[in-house]
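Removed from the display is one protein chain of the complex; every other protein chain stays in position.
Note that the chains are named A and B in the order they appear, and that numbering of residues resets to 1 at the start of each chain.
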Amino acid sequence: MPLTTMILKMGEGLGNTCSIFILTLLFSLPLGLLVALLRMSKSKIISGITRFFISILRGTPLMLQLIAVTYGPYYLFGLTVSRNKLIPVVIAFAINYAAYFAEIYRGGIESIPQGQYEAAKVLGYSKFQTFFRIILPQVIKRIMPSVTNEIVTLVKDTSLAFTVSFQEMFTIGKQIANSQTSFMPFLVAGVFYYIMNAVVDFGMGKVENKLDYYK
Amino acid sequence: MKKKVLVLFMAFAMILTMGLFTGCGKTETSDEATTFTMGIDAEYPPFSYIGDDGEYTGFDVEICKAACEKLGWNFEVFGVNWDEKLVQLDADECDCVWSGMTILDSMKEAGYVISEPYYDNTQVILVKDGSGIASSADLAGKTVAVQLGTSGEALLQDDLADLAGTFGELVTCDSFLKCFTELDSGAVDAVFVDAPVADSYVAENEGFKIIDEGLGAEQYGIAFRADDQEMCDKIEAAVAELVEDGTYAEIAAKYPDIENNLLFLQK
Partner (left out) sequence: MLEMNNIEKSFGELEVLKDISIRVDKGEIVSIIGPSGSGKSTLLRCATGLETADSGEIIYEDGASFGLVFQNFNLFPHYSVLQNVMDAPVKVMKKDKAVAKEEALKWLDKMGLKDRADAYPYQLSGGQQQRVAIARALAKDPDILFFDEPTSALDPELTGEVLKVIKSLADLHIAMVIVTHEMAFAKDISDRVIFMDKGVIVDQGTPEEVFGSDNQRTKDFLGRYNNI
(Lines give C-alpha, C1' and ligand atoms only; values in the text may rest on other atoms or scores of the structure.)
Protein backbone atom coordinates (compact mmCIF):
# COMPACT_ATOMS: atom_id res chain seq x y z
CA MET A 1 0.00 0.00 0.00
CA PRO A 2 1.43 3.41 -0.92
CA LEU A 3 2.24 5.57 2.10
CA THR A 4 -0.06 8.33 0.86
CA THR A 5 -3.03 5.93 0.73
CA MET A 6 -2.18 4.78 4.24
CA ILE A 7 -1.96 8.32 5.59
CA LEU A 8 -5.16 9.37 3.81
CA LYS A 9 -7.02 6.33 5.11
CA MET A 10 -5.82 6.90 8.65
CA GLY A 11 -6.48 10.61 8.21
CA GLU A 12 -10.15 9.75 7.67
CA GLY A 13 -10.14 8.14 11.08
CA LEU A 14 -8.33 11.13 12.51
CA GLY A 15 -11.55 13.11 12.14
CA ASN A 16 -13.26 10.60 14.40
CA THR A 17 -10.34 10.66 16.82
CA CYS A 18 -10.60 14.45 17.03
CA SER A 19 -14.38 14.23 17.47
CA ILE A 20 -13.96 11.94 20.48
CA PHE A 21 -11.30 14.22 21.86
CA ILE A 22 -13.11 17.52 21.47
CA LEU A 23 -16.58 16.30 22.46
CA THR A 24 -15.20 14.48 25.49
CA LEU A 25 -13.52 17.64 26.73
CA LEU A 26 -16.58 19.72 25.96
CA PHE A 27 -18.79 17.53 28.13
CA SER A 28 -16.44 16.19 30.78
CA LEU A 29 -14.93 19.50 31.92
CA PRO A 30 -18.25 21.04 33.08
CA LEU A 31 -19.64 17.65 34.14
CA GLY A 32 -16.54 17.08 36.24
CA LEU A 33 -17.15 20.36 38.03
CA LEU A 34 -20.72 19.34 38.81
CA VAL A 35 -19.54 15.95 40.06
CA ALA A 36 -16.87 17.65 42.21
CA LEU A 37 -19.53 19.88 43.80
CA LEU A 38 -21.78 16.86 44.46
CA ARG A 39 -18.81 15.03 45.91
CA MET A 40 -18.20 17.94 48.28
CA SER A 41 -21.87 18.25 49.16
CA LYS A 42 -22.69 18.66 52.84
CA SER A 43 -25.27 15.90 52.48
CA LYS A 44 -23.57 12.64 53.42
CA ILE A 45 -25.89 10.70 51.11
CA ILE A 46 -25.15 12.78 48.01
CA SER A 47 -21.41 12.90 48.61
CA GLY A 48 -21.43 9.17 49.45
CA ILE A 49 -23.22 8.18 46.26
CA THR A 50 -21.01 10.45 44.18
CA ARG A 51 -17.93 9.03 45.81
CA PHE A 52 -19.13 5.52 45.00
CA PHE A 53 -19.67 6.36 41.33
CA ILE A 54 -16.30 8.04 41.08
CA SER A 55 -14.64 4.98 42.58
CA ILE A 56 -16.35 2.73 40.03
CA LEU A 57 -15.41 4.95 37.10
CA ARG A 58 -11.83 5.24 38.24
CA GLY A 59 -11.58 1.67 39.43
CA THR A 60 -12.67 -0.13 36.26
CA PRO A 61 -11.02 -0.03 32.83
CA LEU A 62 -12.35 2.55 30.39
CA MET A 63 -12.51 -0.26 27.84
CA LEU A 64 -15.07 -2.05 30.00
CA GLN A 65 -17.09 1.14 30.41
CA LEU A 66 -17.12 1.60 26.64
CA ILE A 67 -18.59 -1.86 26.20
CA ALA A 68 -21.10 -1.29 28.99
CA VAL A 69 -22.33 2.02 27.58
CA THR A 70 -22.48 0.73 24.01
CA TYR A 71 -24.01 -2.70 24.54
CA GLY A 72 -25.54 -2.37 28.01
CA PRO A 73 -28.77 -0.74 26.79
CA TYR A 74 -29.20 -3.52 24.22
CA TYR A 75 -28.69 -6.35 26.71
CA LEU A 76 -30.68 -4.74 29.51
CA PHE A 77 -33.57 -3.18 27.60
CA GLY A 78 -33.32 -4.59 24.08
CA LEU A 79 -32.61 -1.14 22.68
CA THR A 80 -30.99 -0.91 19.27
CA VAL A 81 -27.32 -0.10 19.32
CA SER A 82 -26.73 3.32 17.88
CA ARG A 83 -25.38 3.18 14.32
CA ASN A 84 -23.47 6.29 15.09
CA LYS A 85 -20.87 4.90 17.48
CA LEU A 86 -19.66 8.38 18.29
CA ILE A 87 -22.60 8.79 20.69
CA PRO A 88 -21.92 5.89 23.09
CA VAL A 89 -18.19 6.41 22.75
CA VAL A 90 -18.40 10.06 23.74
CA ILE A 91 -20.84 9.27 26.57
CA ALA A 92 -18.46 6.67 28.01
CA PHE A 93 -15.41 8.89 27.61
CA ALA A 94 -17.15 11.98 29.01
CA ILE A 95 -18.40 10.15 32.10
CA ASN A 96 -15.04 8.51 32.71
CA TYR A 97 -13.06 11.70 32.29
CA ALA A 98 -15.59 13.67 34.34
CA ALA A 99 -14.75 11.38 37.27
CA TYR A 100 -11.05 12.14 36.91
CA PHE A 101 -11.61 15.85 36.39
CA ALA A 102 -13.94 15.91 39.41
CA GLU A 103 -11.15 14.74 41.67
CA ILE A 104 -8.80 17.30 40.17
CA TYR A 105 -11.34 20.07 40.70
CA ARG A 106 -11.96 18.88 44.25
CA GLY A 107 -8.26 19.00 45.06
CA GLY A 108 -8.10 22.49 43.56
CA ILE A 109 -11.16 23.78 45.38
CA GLU A 110 -10.02 22.39 48.71
CA SER A 111 -6.63 24.04 48.28
CA ILE A 112 -8.15 27.54 48.19
CA PRO A 113 -7.68 29.17 51.62
CA GLN A 114 -10.79 29.62 53.75
CA GLY A 115 -9.97 33.35 53.94
CA GLN A 116 -11.01 33.80 50.31
CA TYR A 117 -14.53 32.59 51.13
CA GLU A 118 -14.65 34.75 54.24
CA ALA A 119 -13.49 37.88 52.43
CA ALA A 120 -16.11 37.29 49.73
CA LYS A 121 -18.81 36.68 52.30
CA VAL A 122 -18.06 39.84 54.26
CA LEU A 123 -18.02 41.84 51.02
CA GLY A 124 -21.51 40.56 50.32
CA TYR A 125 -20.91 38.23 47.36
CA SER A 126 -23.58 35.57 46.89
CA LYS A 127 -22.48 31.93 47.07
CA PHE A 128 -22.78 31.70 43.30
CA GLN A 129 -20.68 34.84 42.77
CA THR A 130 -18.14 33.69 45.32
CA PHE A 131 -17.65 30.41 43.53
CA PHE A 132 -17.57 31.62 39.95
CA ARG A 133 -15.86 35.01 40.44
CA ILE A 134 -13.47 34.35 43.28
CA ILE A 135 -12.83 30.64 43.78
CA LEU A 136 -13.07 29.01 40.36
CA PRO A 137 -10.60 31.30 38.56
CA GLN A 138 -8.00 30.50 41.21
CA VAL A 139 -8.86 26.81 41.06
CA ILE A 140 -8.38 26.74 37.30
CA LYS A 141 -4.90 28.20 37.58
CA ARG A 142 -3.92 25.72 40.26
CA ILE A 143 -5.21 22.63 38.45
CA MET A 144 -3.85 23.54 35.02
CA PRO A 145 -0.87 21.13 35.15
CA SER A 146 -3.03 18.17 36.23
CA VAL A 147 -5.67 19.00 33.62
CA THR A 148 -3.00 19.16 30.91
CA ASN A 149 -1.84 15.73 32.00
CA GLU A 150 -5.35 14.33 31.71
CA ILE A 151 -5.86 15.91 28.30
CA VAL A 152 -2.64 14.41 26.98
CA THR A 153 -3.81 11.04 28.28
CA LEU A 154 -7.16 11.54 26.57
CA VAL A 155 -5.48 12.01 23.20
CA LYS A 156 -3.90 8.59 23.59
CA ASP A 157 -6.98 6.99 25.16
CA THR A 158 -9.10 7.74 22.08
CA SER A 159 -7.58 4.59 20.59
CA LEU A 160 -9.66 2.53 23.03
CA ALA A 161 -12.72 3.27 20.90
CA PHE A 162 -11.68 0.34 18.70
CA THR A 163 -13.25 -1.87 21.38
CA VAL A 164 -16.68 -1.03 20.05
CA SER A 165 -15.64 -0.91 16.39
CA PHE A 166 -15.52 2.86 16.17
CA GLN A 167 -13.42 3.65 13.14
CA GLU A 168 -11.00 6.07 14.70
CA MET A 169 -7.47 6.55 13.48
CA PHE A 170 -5.77 3.81 15.50
CA THR A 171 -8.44 1.20 14.70
CA ILE A 172 -7.87 1.79 11.01
CA GLY A 173 -4.12 1.81 11.53
CA LYS A 174 -4.32 -1.54 13.28
CA GLN A 175 -6.44 -2.98 10.48
CA ILE A 176 -4.01 -1.78 7.83
CA ALA A 177 -1.06 -3.07 9.84
CA ASN A 178 -2.48 -6.57 10.01
CA SER A 179 -3.84 -6.49 6.48
CA GLN A 180 -0.51 -5.48 5.02
CA THR A 181 1.73 -7.16 7.61
CA SER A 182 3.49 -3.86 8.11
CA PHE A 183 4.45 -1.83 11.13
CA MET A 184 4.31 1.37 9.12
CA PRO A 185 0.74 2.28 10.23
CA PHE A 186 1.86 2.20 13.87
CA LEU A 187 4.62 4.63 13.03
CA VAL A 188 2.12 6.86 11.24
CA ALA A 189 -0.24 6.60 14.23
CA GLY A 190 2.60 7.53 16.56
CA VAL A 191 3.37 10.62 14.48
CA PHE A 192 -0.32 11.60 14.43
CA TYR A 193 -0.61 11.27 18.22
CA TYR A 194 2.61 13.14 18.72
CA ILE A 195 1.42 16.01 16.55
CA MET A 196 -1.92 16.13 18.35
CA ASN A 197 -0.22 16.22 21.71
CA ALA A 198 2.21 18.86 20.50
CA VAL A 199 -0.82 20.99 19.62
CA VAL A 200 -2.36 20.28 23.04
CA ASP A 201 0.91 21.18 24.77
CA PHE A 202 1.17 24.37 22.80
CA GLY A 203 -2.44 25.34 23.52
CA MET A 204 -2.25 24.53 27.21
CA GLY A 205 1.08 26.34 27.45
CA LYS A 206 -0.62 29.42 26.03
CA VAL A 207 -3.43 29.14 28.57
CA GLU A 208 -0.98 28.69 31.44
CA ASN A 209 0.98 31.71 30.27
CA LYS A 210 -2.21 33.70 30.19
CA LEU A 211 -2.93 32.73 33.77
CA ASP A 212 0.60 33.61 34.80
CA TYR A 213 -0.25 37.27 35.39
CA TYR A 214 -0.66 36.56 39.10
CA LYS A 215 0.71 34.20 41.70
CA MET B 1 -65.45 15.10 -1.21
CA LYS B 2 -65.83 13.24 2.03
CA LYS B 3 -65.08 10.00 0.25
CA LYS B 4 -61.88 11.39 -1.20
CA VAL B 5 -60.69 12.41 2.25
CA LEU B 6 -61.51 8.97 3.58
CA VAL B 7 -59.59 7.25 0.80
CA LEU B 8 -56.65 9.54 1.30
CA PHE B 9 -56.73 8.89 5.02
CA MET B 10 -56.85 5.13 4.53
CA ALA B 11 -54.03 5.22 2.04
CA PHE B 12 -51.99 7.23 4.47
CA ALA B 13 -52.79 4.80 7.28
CA MET B 14 -51.80 1.85 5.09
CA ILE B 15 -48.50 3.39 4.14
CA LEU B 16 -47.86 4.14 7.76
CA THR B 17 -48.66 0.60 8.86
CA MET B 18 -46.54 -0.89 6.10
CA GLY B 19 -43.76 1.42 7.05
CA LEU B 20 -44.03 0.28 10.62
CA PHE B 21 -43.87 -3.37 9.70
CA THR B 22 -41.05 -3.10 7.22
CA GLY B 23 -39.27 -0.79 9.59
CA CYS B 24 -39.00 -3.60 12.12
CA GLY B 25 -36.04 -5.15 10.39
CA LYS B 26 -34.10 -4.99 7.24
CA THR B 27 -34.54 -8.71 6.86
CA GLU B 28 -38.14 -8.39 5.68
CA THR B 29 -39.19 -10.43 2.70
CA SER B 30 -39.35 -7.53 0.27
CA ASP B 31 -35.88 -7.63 -1.23
CA GLU B 32 -35.79 -4.15 -2.63
CA ALA B 33 -33.54 -1.71 -0.86
CA THR B 34 -32.44 -4.36 1.62
CA THR B 35 -29.02 -3.48 2.93
CA PHE B 36 -26.88 -6.39 3.94
CA THR B 37 -24.15 -5.54 6.40
CA MET B 38 -21.29 -7.97 6.43
CA GLY B 39 -19.38 -8.20 9.69
CA ILE B 40 -15.66 -8.75 9.14
CA ASP B 41 -12.43 -8.78 11.02
CA ALA B 42 -10.53 -6.31 8.86
CA GLU B 43 -7.27 -7.75 10.16
CA TYR B 44 -7.58 -11.22 8.69
CA PRO B 45 -5.95 -11.52 5.28
CA PRO B 46 -6.58 -13.05 2.83
CA PHE B 47 -10.24 -13.47 3.83
CA SER B 48 -10.93 -9.93 4.89
CA TYR B 49 -8.53 -7.03 5.10
CA ILE B 50 -7.73 -3.56 3.85
CA GLY B 51 -6.33 -3.66 0.34
CA ASP B 52 -3.61 -1.54 -1.20
CA ASP B 53 -6.18 1.04 -2.22
CA GLY B 54 -7.33 1.41 1.37
CA GLU B 55 -10.69 -0.30 0.77
CA TYR B 56 -11.96 -3.47 2.40
CA THR B 57 -11.28 -6.54 0.32
CA GLY B 58 -10.39 -10.21 0.64
CA PHE B 59 -11.86 -13.48 -0.53
CA ASP B 60 -14.88 -13.40 1.82
CA VAL B 61 -15.58 -9.74 1.09
CA GLU B 62 -15.52 -10.27 -2.68
CA ILE B 63 -17.78 -13.33 -2.49
CA CYS B 64 -20.27 -11.55 -0.24
CA LYS B 65 -20.30 -8.53 -2.50
CA ALA B 66 -20.96 -10.71 -5.54
CA ALA B 67 -23.72 -12.58 -3.67
CA CYS B 68 -25.39 -9.31 -2.72
CA GLU B 69 -25.28 -8.21 -6.35
CA LYS B 70 -27.05 -11.43 -7.30
CA LEU B 71 -29.70 -10.75 -4.65
CA GLY B 72 -30.03 -7.09 -5.54
CA TRP B 73 -29.09 -6.09 -2.00
CA ASN B 74 -27.06 -3.10 -1.01
CA PHE B 75 -23.74 -4.25 0.33
CA GLU B 76 -22.05 -2.78 3.38
CA VAL B 77 -19.05 -3.77 5.47
CA PHE B 78 -18.78 -3.41 9.23
CA GLY B 79 -15.47 -4.00 10.95
CA VAL B 80 -16.20 -5.97 14.12
CA ASN B 81 -14.03 -6.21 17.17
CA TRP B 82 -13.26 -9.93 16.86
CA ASP B 83 -13.41 -10.51 20.61
CA GLU B 84 -17.01 -9.27 20.61
CA LYS B 85 -18.21 -10.32 17.18
CA LEU B 86 -21.25 -12.24 18.41
CA VAL B 87 -22.30 -9.41 20.75
CA GLN B 88 -22.11 -7.04 17.83
CA LEU B 89 -24.08 -9.46 15.65
CA ASP B 90 -26.77 -9.76 18.32
CA ALA B 91 -26.88 -6.02 18.69
CA ASP B 92 -27.77 -5.69 15.00
CA GLU B 93 -24.59 -3.91 14.08
CA CYS B 94 -24.09 -6.35 11.25
CA ASP B 95 -26.22 -9.07 9.66
CA CYS B 96 -23.62 -11.80 9.69
CA VAL B 97 -20.09 -12.58 10.73
CA TRP B 98 -18.27 -13.72 7.62
CA SER B 99 -14.57 -13.46 7.97
CA GLY B 100 -12.66 -16.73 7.97
CA MET B 101 -14.66 -17.66 11.03
CA THR B 102 -14.15 -21.10 12.51
CA ILE B 103 -17.41 -22.92 13.14
CA LEU B 104 -17.58 -23.82 16.80
CA ASP B 105 -20.09 -26.14 18.43
CA SER B 106 -20.66 -23.47 21.05
CA MET B 107 -22.04 -21.14 18.38
CA LYS B 108 -24.61 -23.68 17.27
CA GLU B 109 -25.51 -24.43 20.86
CA ALA B 110 -26.05 -20.73 21.47
CA GLY B 111 -28.61 -20.79 18.66
CA TYR B 112 -26.78 -18.91 15.93
CA VAL B 113 -27.65 -19.91 12.38
CA ILE B 114 -24.45 -21.21 10.81
CA SER B 115 -24.03 -21.65 7.05
CA GLU B 116 -22.64 -24.72 5.31
CA PRO B 117 -18.87 -24.79 5.81
CA TYR B 118 -16.94 -23.41 2.82
CA TYR B 119 -13.34 -23.82 3.85
CA ASP B 120 -11.13 -26.45 5.45
CA ASN B 121 -8.59 -24.99 7.76
CA THR B 122 -5.73 -26.50 9.65
CA GLN B 123 -3.33 -25.07 12.14
CA VAL B 124 0.29 -25.01 11.09
CA ILE B 125 3.54 -24.24 12.80
CA LEU B 126 5.53 -21.38 11.35
CA VAL B 127 9.25 -21.38 12.11
CA LYS B 128 12.38 -19.68 10.84
CA ASP B 129 14.53 -21.45 8.29
CA GLY B 130 17.29 -23.37 9.98
CA SER B 131 15.60 -23.40 13.34
CA GLY B 132 16.00 -27.15 13.61
CA ILE B 133 12.31 -27.56 14.29
CA ALA B 134 10.82 -30.12 11.91
CA SER B 135 7.72 -31.35 13.68
CA SER B 136 5.45 -30.54 16.57
CA ALA B 137 7.51 -32.90 18.71
CA ASP B 138 10.49 -30.55 18.33
CA LEU B 139 8.54 -27.79 20.06
CA ALA B 140 9.24 -29.34 23.46
CA GLY B 141 10.77 -26.69 25.67
CA LYS B 142 10.42 -24.01 22.99
CA THR B 143 8.59 -20.70 23.15
CA VAL B 144 5.51 -20.67 20.94
CA ALA B 145 3.25 -17.72 20.06
CA VAL B 146 -0.44 -17.82 19.22
CA GLN B 147 -3.01 -15.09 18.51
CA LEU B 148 -5.49 -14.25 21.21
CA GLY B 149 -9.04 -15.32 20.43
CA THR B 150 -8.17 -17.55 17.49
CA SER B 151 -9.15 -21.19 17.14
CA GLY B 152 -5.45 -21.99 17.43
CA GLU B 153 -5.45 -20.59 20.93
CA ALA B 154 -8.63 -22.48 21.81
CA LEU B 155 -7.15 -25.72 20.46
CA LEU B 156 -3.99 -25.40 22.50
CA GLN B 157 -6.06 -25.01 25.61
CA ASP B 158 -8.36 -27.88 24.80
CA ASP B 159 -7.81 -30.61 22.18
CA LEU B 160 -4.10 -29.95 21.85
CA ALA B 161 -3.48 -29.23 25.51
CA ASP B 162 -1.06 -32.15 25.67
CA LEU B 163 1.04 -30.64 22.92
CA ALA B 164 0.89 -27.23 24.56
CA GLY B 165 2.10 -28.85 27.77
CA THR B 166 5.40 -29.72 26.15
CA PHE B 167 6.10 -26.08 25.18
CA GLY B 168 8.61 -24.18 27.22
CA GLU B 169 6.26 -21.22 27.13
CA LEU B 170 3.11 -20.21 25.29
CA VAL B 171 2.96 -16.52 24.41
CA THR B 172 -0.32 -14.88 23.41
CA CYS B 173 -0.21 -11.89 21.08
CA ASP B 174 -3.20 -9.79 20.12
CA SER B 175 -2.51 -9.86 16.38
CA PHE B 176 -0.79 -12.07 13.80
CA LEU B 177 1.54 -9.28 12.94
CA LYS B 178 2.86 -9.22 16.49
CA CYS B 179 3.21 -13.03 16.54
CA PHE B 180 5.26 -12.92 13.35
CA THR B 181 7.36 -10.02 14.53
CA GLU B 182 8.15 -11.89 17.74
CA LEU B 183 9.21 -14.87 15.61
CA ASP B 184 11.29 -12.76 13.26
CA SER B 185 13.08 -11.08 16.14
CA GLY B 186 13.81 -14.38 17.84
CA ALA B 187 11.63 -13.69 20.87
CA VAL B 188 9.67 -16.85 20.11
CA ASP B 189 10.72 -20.05 18.32
CA ALA B 190 7.48 -20.83 16.51
CA VAL B 191 4.00 -19.45 15.80
CA PHE B 192 0.91 -21.61 15.93
CA VAL B 193 -1.33 -20.16 13.26
CA ASP B 194 -4.09 -20.71 10.66
CA ALA B 195 -2.66 -22.24 7.48
CA PRO B 196 -3.79 -19.49 5.03
CA VAL B 197 -2.40 -16.75 7.21
CA ALA B 198 0.94 -18.52 7.36
CA ASP B 199 0.83 -19.18 3.61
CA SER B 200 0.30 -15.56 2.70
CA TYR B 201 2.99 -14.45 5.13
CA VAL B 202 5.54 -16.90 3.76
CA ALA B 203 4.66 -15.83 0.23
CA GLU B 204 5.64 -12.27 1.04
CA ASN B 205 8.52 -12.80 3.47
CA GLU B 206 11.64 -14.88 3.05
CA GLY B 207 13.31 -17.10 5.57
CA PHE B 208 10.30 -18.86 7.06
CA LYS B 209 9.06 -22.42 6.87
CA ILE B 210 5.64 -23.98 7.42
CA ILE B 211 5.19 -27.28 9.22
CA ASP B 212 1.79 -28.71 8.36
CA GLU B 213 0.74 -31.80 10.29
CA GLY B 214 -2.95 -31.31 9.73
CA LEU B 215 -3.34 -30.27 13.32
CA GLY B 216 -6.66 -28.98 14.54
CA ALA B 217 -8.67 -29.47 11.38
CA GLU B 218 -11.63 -27.08 11.38
CA GLN B 219 -14.01 -25.44 8.99
CA TYR B 220 -15.02 -21.89 8.22
CA GLY B 221 -18.61 -20.76 7.90
CA ILE B 222 -20.87 -17.74 8.19
CA ALA B 223 -22.79 -16.89 11.37
CA PHE B 224 -26.24 -15.26 11.36
CA ARG B 225 -28.58 -14.30 14.19
CA ALA B 226 -30.84 -17.05 15.52
CA ASP B 227 -33.93 -15.84 13.65
CA ASP B 228 -32.22 -15.25 10.32
CA GLN B 229 -32.42 -18.75 8.80
CA GLU B 230 -34.13 -17.24 5.76
CA MET B 231 -31.34 -14.76 5.20
CA CYS B 232 -28.80 -17.54 5.52
CA ASP B 233 -30.68 -19.59 2.92
CA LYS B 234 -30.70 -16.71 0.48
CA ILE B 235 -27.00 -16.05 0.85
CA GLU B 236 -26.21 -19.74 0.45
CA ALA B 237 -28.36 -19.91 -2.68
CA ALA B 238 -26.65 -16.87 -4.12
CA VAL B 239 -23.22 -18.32 -3.37
CA ALA B 240 -24.28 -21.57 -5.03
CA GLU B 241 -25.14 -19.56 -8.14
CA LEU B 242 -21.72 -17.95 -8.04
CA VAL B 243 -20.13 -21.40 -7.88
CA GLU B 244 -22.36 -22.48 -10.77
CA ASP B 245 -21.53 -19.60 -13.10
CA GLY B 246 -17.80 -19.72 -12.38
CA THR B 247 -17.59 -16.37 -10.57
CA TYR B 248 -16.59 -18.18 -7.40
CA ALA B 249 -13.63 -19.89 -9.02
CA GLU B 250 -12.65 -16.64 -10.69
CA ILE B 251 -12.50 -14.84 -7.37
CA ALA B 252 -10.76 -17.80 -5.71
CA ALA B 253 -8.03 -17.70 -8.35
CA LYS B 254 -6.97 -14.32 -6.95
CA TYR B 255 -6.21 -15.97 -3.62
CA PRO B 256 -3.87 -18.90 -4.40
CA ASP B 257 -3.00 -19.38 -0.71
CA ILE B 258 -6.47 -20.60 0.12
CA GLU B 259 -7.75 -21.83 -3.23
CA ASN B 260 -6.97 -25.47 -2.56
CA ASN B 261 -8.94 -25.66 0.66
CA LEU B 262 -12.19 -24.14 -0.64
CA LEU B 263 -14.82 -26.84 -0.24
CA PHE B 264 -17.16 -25.67 -3.02
CA LEU B 265 -14.37 -26.01 -5.57
CA GLN B 266 -13.53 -29.57 -4.52
CA LYS B 267 -16.89 -31.08 -5.38
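Here is the rule we go by: a residue touches a chain if its C-beta (ideal position, glycine included) is under 8 Å from a C-beta of that chain, and two chains touch if they have at least 3 such contacts.
Note that the structure is predicted; figures quoted are calculated from it, not measured.
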item	value
For the chain not depicted, the shown chains it touches	A
Identified contact with the non-displayed chain, of A:Ser47, A:Gln138 or A:Asn197	A:Gln138
Residue among A:Phe27, A:Phe53 or A:Tyr125 touching the omitted chain	A:Tyr125
Residues from chain A at the interface with the omitted partner, ascending	113, 115-116, 118-119, 121-125, 129, 133-134, 137-138, 141, 213-215
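The rule is short, and it goes like this: only the chains that are shown with their structure count from here on.
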item	value
CA centroid of chain A to CA centroid of chain B, Å	35
Touching residues on chain A, where the partner in the complex is chain B	1-2, 5-6, 8-9, 67, 71, 74, 80-81, 83, 162-165, 167, 171-172, 174-183
Contacting residues of chain B [partner chain A, same complex]	42-45, 49-54, 78-81, 84, 87-88, 90-93, 175-177, 180-181, 201, 204-205
